[in-house]
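And then subunit A:
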Amino acid sequence: MEYIDLGHISLLIGFLLILVGFWGVLTQKNIIKIIVGFSILNTGINILIVSLGYVKGKTAPIIDNAVAQTGYHDVSASVVDPVPQALVLTAIVIGFGVTALMLAYAMKLYKAKKTLEINKFNDLKW
Partner candidate 1 sequence: MNIYAKLAYTILGFLIVLNWGFLMGATMRKIGARMAGRHGIPFKQPWINLFKSISTRTVITHGIMYYIGPVFRLTGGIGLFLFMPMVFTGSPDGPWTNFSFEGDLILIMYFNVFGMLGMALGAGEGGHPYAAMGITRGLAQHAAVELPLTLAFLSIAIQFDTFSIYKIVEAQQGGIMHWVLFTNPFAAAAIILAMLGALGHSPFNLVKAPNEILIGPATEYEGTYLGFMMSAGATLHVMEAVLFMNLVFGGATSWLELIVKSFLIYFWSVFVGMVFPRFKIEQSVTWFFKVPLLLGVLAVIIFMF
Partner candidate 2 sequence: MVTPIFIVATALGAGFAIGVLNKFGKNFTGGLVLAAITFMTFISYQWFSAFQFGDQTPEYVYTAGFMPPLSINLLMGHYEAFVTLLINFAGLLGGIYMFNSLKNRGSNAQVVYLIMLMGLNVMVMTRDIFNLFVFMEVSSIAIAGLILLEKGTRSMGAGFKYILATSIISGFLLIGIIFAYYFTGTLNLDGMIDANLSGIKGGAVAVFMIMIAIILELKPFPANGWGLDLYEGSNAGFSAVVSAASATASFFVLSKVMDIAGPEWYYYISLIGAVTFVGSNLLGIKQENTRRMLGYSSIGQLGLLMLILGFRDILGDQTPYIVFGILISHYMAKAGLFWISGIVKSKGLKGWAVIRKKPFFLFLMGTFIFALIGFPPFPSFFAKWTLVMELVKTGNMAWVVAILFGSMMEAVYLFRWFGYAIKGENEHLEDFKIEIHKIVPVWMVAIGLYVMGYFTAQFTEVGAEINFIPLAFVGLLLALDFLPVFVKNTIAIAGMLAYSYFIYPDLEGDTLRLIFEGIFMLGGILALIAGYAYKGTRAGFYPVAILMYAGLTGIIEAKTTLEFFYGWELMTAGSYFLIIRGKRSMPHGLSYMLFSIGGAYALLAGLGIAHVGQDSFAMDIINNIQYIPYWAYGLLIAGFLTKTAAVGLHIWLPGAHGEAESDVSPMVSAILLKAGVFGVVLALIGMGAENNQYTELAYALGWLGAITAFVGNLMAIFQEDAKRLLAYSSIGQLGYIVFGLAMMTHLGWLAGFSYVINHFLYKAVLFLTIGAVVMRVGTHNMYEMGGLIKRMPLAFVAVMIGIIALSGVPPLSGFTGKWLFYNAVLEKGWYLQGALFSFSGILAFMYLWRLIHTVFLGQLKDNHRNVKEISIWFLIPIYTLIAGLMVYAAKPEWILQPLGNMIAQFFPDGQLIWDGGTAISKYGQWSGSLIGMTIGATFMTVLIWLMLSTRKAHKVKQFDITYSGERPERPETTHVAYNAFEGLYKAMWVATIPLVETFWDRVTNILHDTAGFTRRLYSGNGQAYMLHIVFFILITYLVIIGG
């Protein structure tokens, strides 16, 4: 545990999830699976964001008991960087919106052609 701290683990997981997400997005033919791929991708990015703001031994930037337990007197010194955390919140909201829109599209597409194969939706090309 000396060399692999929480920040590195989450960074690694974040990248891994991003790669998995890309793999899903680029290889799966089913639209729903592609959307799932995007969700994984987004999650990976979010984990990445949080882990980049992580500072070893510090707590979440929420002023509650946990802050006191770190033993620092200065609040700003006892918490991790708050900005990435804020960003993640926003990113999650946006990801939610995008996913919702995608799913709405998936529904409409399915209604139109009774299929979810992405290959089938190439009316517009060249």
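Selection rule, in plain terms: all candidates are chains of the complex that A comes from, given by their letters.
Convention: a contact is a pair of C-beta atoms (placed from the backbone, for glycine too) under 8 Å apart; a residue touches a chain by one contact, two chains touch by 3 or more; residues count from 1.
These figures come from a predicted structure and were not determined experimentally.
Subunit A shares a touch in this complex with candidate 2, selected from 1 or 2.
Contact residues of subunit A toward candidate 2 in the complex are 18, 21-22, 25-26, 29, 31, 34, 38, 41-42, 45, 48-49, 52-53, 83-84, 87, 90-91, 94, 97-98, 101-102, 105-106, 108-109, 112-113, 118-119, 121-126.
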